[in-house]
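Quick one: the structure is below, and I'll ask about it shortly.
Left out: one protein chain. Kept in place: all the others.
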Amino acid sequence: MFKRLLIANRGEIAVRVIRACREMGIESVAVYSDADRMSLHTTLADRAVRIGPSSAAESYLSISAIIDAARSSGAQAVHPGYGFLSENQDLASACVDAGLAFIGPPADVISTMGSKIVARRIAREAGAPVVPGETPVDQSDQAIAAAATAIGFPVLIKPSEGGGGIGMKEGHAAATLSAAIAQARREAIAAFGDGTLYVERLIAAPRHVEFQVLADHHGQVLHVFERECSIQRRHQKVIEETPSTVMTPQLRARMGAAAVAVARAAGYRNAGTVEFLLEGTGDSARYYFLEMNTRLQVEHPVTEQVAGLDLVRAQIRIASGEPLPWTQDALTQRGHAIEARVYAEDPISHLPQAGPLLLYREPSMPGVRIDSGVAEGSKITVHYDPLLAKLVAWGETREIARRRALAALRAFPILGIKTNIPMLVELLQHPRFVDGALDTRFLDVEGASLAARLSTGPTPDVLAVAAAARATTATPAAGGASRDIDHSSLDPWTSLRGVRV
Amino acid sequence: MFKRLLIANRGEIAVRVIRACREMGIESVAVYSDADRMSLHTTLADRAVRIGPSSAAESYLSISAIIDAARSSGAQAVHPGYGFLSENQDLASACVDAGLAFIGPPADVISTMGSKIVARRIAREAGAPVVPGETPVDQSDQAIAAAATAIGFPVLIKPSEGGGGIGMKEGHAAATLSAAIAQARREAIAAFGDGTLYVERLIAAPRHVEFQVLADHHGQVLHVFERECSIQRRHQKVIEETPSTVMTPQLRARMGAAAVAVARAAGYRNAGTVEFLLEGTGDSARYYFLEMNTRLQVEHPVTEQVAGLDLVRAQIRIASGEPLPWTQDALTQRGHAIEARVYAEDPISHLPQAGPLLLYREPSMPGVRIDSGVAEGSKITVHYDPLLAKLVAWGETREIARRRALAALRAFPILGIKTNIPMLVELLQHPRFVDGALDTRFLDVEGASLAARLSTGPTPDVLAVAAAARATTATPAAGGASRDIDHSSLDPWTSLRGVRV
Amino acid sequence: MTSTTRAWIHGRLFGACVSESAGDRPFDVVPLGQGRFQLIDGGRRRTAFAVVAGDAWVFLDGRVFVVPTSGQTTRRVSADDATALMAPMPATVVSIHVAPGQRVDRDALLITLEAMKMELPIKAPRAGRVTSLACHAGELVQPGVRLLEIDYGT
Partner (left out) sequence: MTSTTRAWIHGRLFGACVSESAGDRPFDVVPLGQGRFQLIDGGRRRTAFAVVAGDAWVFLDGRVFVVPTSGQTTRRVSADDATALMAPMPATVVSIHVAPGQRVDRDALLITLEAMKMELPIKAPRAGRVTSLACHAGELVQPGVRLLEIDYGT
């Protein structure tokens, strides 16, 4: 096992890996930019190395800075976390060149699965269904319309080289397709300098269901069940859960086997996730391979809570050459877990927020786990993504987990910057969420009604608390102890002393 | 299901029940003495009723005050927690008389199992072994010696009416027994006004292993596996865990069946615990019924973490008349859980401590659960027992759980009063604990060496932090934010400005 | 309708004008230290959290409110004409889509900012004419500073 491990990341995932190292007796080395000089992950690690200025491009995205830090600190392994360089094959290669273990798949597998086209081919050859589609060789409007008709309407027309939803147009009939083709082509040229279009079947209201896989260096590949991540806004996941409310044992077995087959075909190692779109319900639901994420997912804790294992520990053990300690049959699901991502963002406008956490108190209650990268007094900056913490509630049933998540969010005060907690509280009570009737358009459809519920102003009880805070606290901004009333600061409240009401 | 439930207790267990109520949609009613006017349990409940002055005898031990509070608040059920009136049959009767559901067994069962002699008889008749022993009718020295010889040496001679270890004497051979008999008789008369002696076989180095049982009102009785609680000081448990390190599937099945048989024979309802002494290891280990606790145990969370269910929720559901939602075969154990009790006590002298929690920060990390009755700023008083919090670590294996508990205790700062955390940290690293080589005399034998490891003074690193605290914090006592240095308060540290070293 | 919200705080009764109807019983608010407050409303108890940093931030039942020092009106969540033309947070100007003198419709895209890996569009709150620009592409802009001026009257 490694003696010292460097974490090439920041925030909650760096803290998560540091904690795993501590439990395993491995010394942890954090890296930090100037903005993170005293951030939680920097202060919690056993050692820490500065890797550059605040800009991510010059710090957390700098392969040379990461490798230098690993060398100078005497680390034997590098954990990339998620985001940043976690799916960058050059970091994986550079680690190997420097004699460091990269905690993830080999560089060529990252490269292979990073190409959507190659990944799709591998999946199809491994027997995993993909969304029917093609890039017509003949890119004339007629040929594209013919391809659409062959695939079957409705279809999605999108730039072949694209991503992020840009230039994606729906087509619902051959007769009305030419406008969509023209617009998609125009946007493809504008955004990517290439007007080549791809046509695929439009899955109207799919669920996002992904399978966690683990592969060791001894030939064992297994899956650790599914996660449903249909609640997302612009491809940013907000709520994840496991099991999926539409999963059946038979469907799970088929999809799990498909995920394992894809990982095997790709020569996968370590932890990864095979994402599917799921259409329909029950044993006959159709699933389509979407892509493979060659790293730990943000939402890995729901799997850990329900499967009763530690994925980060498993990653480190796999990377050190140990065989997986489980067989597929030994893995079981127990209960239900729901993760709510707490973002520093306005709950209505969804604009990211920066500022100090004047008050930040994590709820502590049975069945609730908080993975966080901040503490009271932390300053949230504009430099990195706005994820503050992940609240994971486990329960014997989905309904218990849901109520527990709700109770925990209502006991998770964060003041000083706005967070999406008020939106999460409404979301967890939405009738469709309660029923588990989810699809990836949930927030597109329901977002406005959720926001409307948040647009009311402070009620009298809130004003009473505000007045009490003003009246009693000398330095409340720092969460200090209450003091005697400063009678000079009672404005705007008027003393009604002697007036009984 | 109940609409409103009163919790006849305080501290962490009251908080635990309030949280369960909140998740179940039941309104919670706290009761409080004057000392607890703004304690955590009082402030967290939906409603709260004052039941008397700070003295427990006039508040938490007053049946009439509890019943009055339940009546005036419109509660439909009373949860007694543990300690206080939880095993008092008069509270159970008074609840029934007042038309309130008592969340526990019927009054007559409390009474029956509260008598050690009757409980022992019920256990024996139900087929559960008891420690061989008797109260000789002829109380002459000769008859007692004969009884001891018949039982088999070593024996324990103790007052028939006694308790709490008073007047207990060991006897190792018939020839040397008369001095022990005389001394035990003298102490029995002095302490209880009755010199009648009881002779039983001395179990030299037993483990304390108890089984959780659940019984509904529809005839189902099941057990939720064992807890080992051998780490105790003067019958006060300090560390509990499940599974027990000596348990085998075969032994568990036998002991579990014995626990269920005792509960059935007693007409038991709701959650209870059957305590055994365990002698030896492996399938052939011998177990002896000790007593039955007719209430929730302090250490119930280790069972919850490993069995994946909620015992407080189960208690409330049983009391409301619902059948148990599980069968014995559906219950499974997963992983290992260790509970460390955090007491307000000097870690060396074990004297209970009173004072303010100037700083109190619960660790938050995967696999760690904190059940607590206090918050930063709480004042610990002399009126009640010194349990502050329970730290429960779960892991895939015992070793992972142990390391996790250790990491969590090292990240659980409590300042302002002394706690036993430093002792727990040493205990969890003791080679015998690491090996699971436990018995109920563990702390008697190892306590001194643990204390010796704590008697060293502050090291230079600690002094450096103390100096920094003095130099930087205006109101650190309240955990306030750091301020600029107050240069007038730097004593005793001398500024070495300009001196590079 | 303007009425008075009343609360007992440290044994003294306080009142404040609020622009909605309040109950006829005062709240009891007990400071518990560390920014925790017990709010008692009739028999019902809740725990709130609050800090004062210029405005008062209050957390209650999973909602957060920013109560301005004036106390009598609450901060609007929707942007008004002035704040609509400011960066909501420190951000980088990616591109400017208008020029001085240009007429713009309501919701026209004026400026694109980037912060925290997200693009933030600055749109015209109402129709008008751009009179001046106060930023340039690539500039790091701070919240509270107007990025451009629009004359809505013409």
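A, B and C are the chain letters, set down in written order, and residue numbers restart from 1 in every chain.
The rule is short, and it goes like this: a contact is a pair of C-beta atoms (placed from the backbone, for glycine too) under 8 Å apart; a residue touches a chain by one contact, two chains touch by 3 or more.
Keep in mind the model is a prediction, meaning the values are calculated, not measured.
Asker: Can you list the shown chains that the hidden chain touches?
Answerer: Listed by label, the shown chains it touches are A, B.
Asker: Out of B:Ala150, B:Val382 or B:Val434, which touches the unshown chain?
Answerer: B:Val382
Asker: Given the full complex, what residues of chain A touch the hidden partner chain?
Answerer: 38, 42-48, 73, 375-377, 478-479
Asker: What chain B residues would touch the chain not displayed?
Answerer: 346, 348-349, 351-354, 358-359, 361, 382-386, 406, 409-416, 418-419, 421-422, 425, 454-455, 457-473, 476-482, 484-485, 490-497, 499-501
The criterion applied here is as follows: only the chains that are shown with their structure count from here on.
Asker: Taking each chain's centre as the average of its Cα atoms, which is closest to the average over all protein Cα atoms shown?
Answerer: A
Asker: Which chain is most remote from chain C in terms of Cα centres?
Answerer: Following the centroid criterion, the farthest chain would be B.
Asker: Would you indicate which pair of chains has the most C-beta pairs in contact?
Answerer: Highest contact count belongs to chains A-C.
Asker: Quick one: chain A and chain B, Cα centre-to-centre, how many Å?
Answerer: 40
Asker: Could you grab the centroid distance between chain B and chain C? Build each centroid from C-alpha atoms only and quote it in angstrom.
Answerer: Centre-to-centre distance between chain B and chain C: 50 Å.
Asker: Quick check on chain A: which residues sit in contact with 2+ other chains?
Answerer: Correct list: 477, 479-481.
Asker: Mark out which residues of chain C touch at least two other chains, giving numbers and ranges.
Answerer: 32-34, 47
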